[in-house]
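This report concerns only the one structure given below.
With one protein chain withheld, the remaining protein chains of the complex are depicted in position.
Moving on, here comes subunit A:
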């Protein structure tokens, strides 16, 4: 195991902050992508349904 010396807590804190910040950013981007993709799918489906309704002949 590596010995980080008397200032080990500063080194660990620096890497811990960087890891947390990058993981947080990555998760935020993935959640945003999933939310927007689902929204597009829902709106596309509604649009298709509307087009089908408009296209169907009225009695």
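Everything that follows uses one rule, which is that a contact is a pair of C-beta atoms (placed from the backbone, for glycine too) under 8 Å apart; a residue touches a chain by one contact, two chains touch by 3 or more; residues count from 1.
Just so we're on the same page, contacts and distances are computed from a predicted model.
The chain that is not shown carries the UniProt protein name "Heme exporter protein C", picked from "NADH-quinone oxidoreductase subunit K", "Probable sugar-binding periplasmic protein", "Heme exporter protein C" or "Cell shape-determining protein MreC".
Although one chain is not displayed, subunit A still touches it through residues 2-8, 10-11, 13-15, 17-18, 21-22, 25-26, 28-30, 32-33, 36-37, 39-40, 43-44, 46-47, 50.
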